[in-house]
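This part shows subunit A:
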Amino acid sequence: MLIYIVYILQPLLILLLAPLFMGILGKVKACFRGYTGPSVFQVYYDIAKLMKKDEVISKSSSFVTTIGPLFTLVAAVSCTFIIPVFYTSLAFSFGNIFVIIFTLGIIKFITSLIGLDSASTFGGMGSSRELFISMLAEPIMFVVITFLFIETKSFNIFTIAYANSTQLSFGPGHVLAALAFFILLLAENARMPVDNPETHLELTMVHEAMILDLSGKRLAYIELASAIKFVLFLTILINGFLPYGIATGLNLLTMGTAIILFIIKLIGCLIVIAVIETTMAKFRLFRVPELLTFAFALGIVSIIINHYA
Partner candidate 1 sequence: MLETILEVLLIVTILMTGFRRIKLFIYAFAVQSLCIALICFYLAYTTGENSLYSVGVMTIFMKVILTSGLIKRVSKSLKENREKEFIIGGLLSYVLCIAGIIITYGLLADFGPPFLKVGVVLMIVGSILLVGRKEAITQMIGFLTIENGIVLLEIYMVKMSLIIEAGLMLEVVILAIIMGTMIFNINREFDTINTDTFSNTKR
Partner candidate 2 sequence: MIINMIFVLFIGMILISSLLKNIKVISIINIVGTMLIGGCFISVVDSVYKYEHISFLNNFLYIDSLNVIQIFIIMSISIISLLYAHKYIAHETKEHIITIGKAKTFYILFDLFVMSMIIVAISNNIVAMWMGLEATTISTAFLIGFSKNKLSIEAAWKYIIICSLGIGIGLIGIILFIYSAGVTEASEIANWTYLVSKAGILDKDIAKIAFVFIFIGIGTKAGIAPMHTWLPISHSEAPSPISALMSGALLNLALYVIVRFYIIIKLVSGLENLKYLFIIFGCISLIVSSFSILRQTNYKRLLAFSSIENIGIMTLGFGFGGYIAIFGSLLHGVIHAFGKALLFLVSGNILSVYKTKRMDVVQNLIKTMPINSVFLILGMLIIVGAPPFASFLSEYKIMIGGIHNDYLIYAIIYAVCLLLVFIGFLKSFIKMIFEQDNSKIYTKSDMDKENILPIVIAFVLVVLTSVFFGGYLTEILDRATLIIES
């Protein structure tokens, strides 16, 4: 009985708290920069405001702009159901990591189509840049998945989280793969140093350029989907590489501590990302391949170290 509550509670936690985590990120960045900044609930207010506003859709865009944003939201929400947040066990039959990755890829694919479909040229520019970056980022994903498979002998993320869940010291190559996945996270979610999420100059945009033309409800859907995707990537990072404290039994005490530990780890990752965003500048587009090659090198080296140790 309790297991069904867990099935519903895990995705609900992410869905409801994703905008809150984005707000916390903004607050930490503002704190580093020395001003008060927006409140932590600002993203909720923004989405609520956007839902009430009217929309303007260009006559030269097609059905992609009309139904695309809803698709991305659906993909993001459906992905939250198959990821461990605070409870994992060996008995899950869903949760294959390839399904998660490719579902999240739907969001990127449809957003790129929306960018191409928009009436301005900036959308096309944003789409081509986004696809260029993701073309180099896909191999890193596969290399990290291979490393997790070699380490824990399974493709199911619940099993991976279960296998690493009781220890604080790791096998060889773990830190390297975690760093590779972290760089991948920065690349996929349009964070510094790959893309500046706060820019208002169109020629420097990668992700924002694709959604320049959207407004109203549709923009709200895309914003929410981006926030959920970001928190999902962070959850995979935490539960794949440092799942210490995750609940493996069904009693309330362990699940309570697991939730608290999860939130603490997530806020820790947000602080690291805030430090990176504050201290580094965005890379030139043709220097992003170097950063991604570095992450790829880390991934391959982690596999080699694990194999030969």
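One rule holds in what follows: a contact is a pair of C-beta atoms (placed from the backbone, for glycine too) under 8 Å apart; a residue touches a chain by one contact, two chains touch by 3 or more; residues count from 1.
These made the cut because all candidates are chains of the complex that A comes from, given by their letters.
Quantities reported herein were computed from a predicted structural model and do not represent experimental measurements.
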- Options 1 or 2 - which one, within this complex, touches subunit A: 1
- In the complex of these two chains, what residues of subunit A are touching candidate 1? 169-176, 179, 289-290, 293-294, 296-298, 300-301, 304-305, 307-309
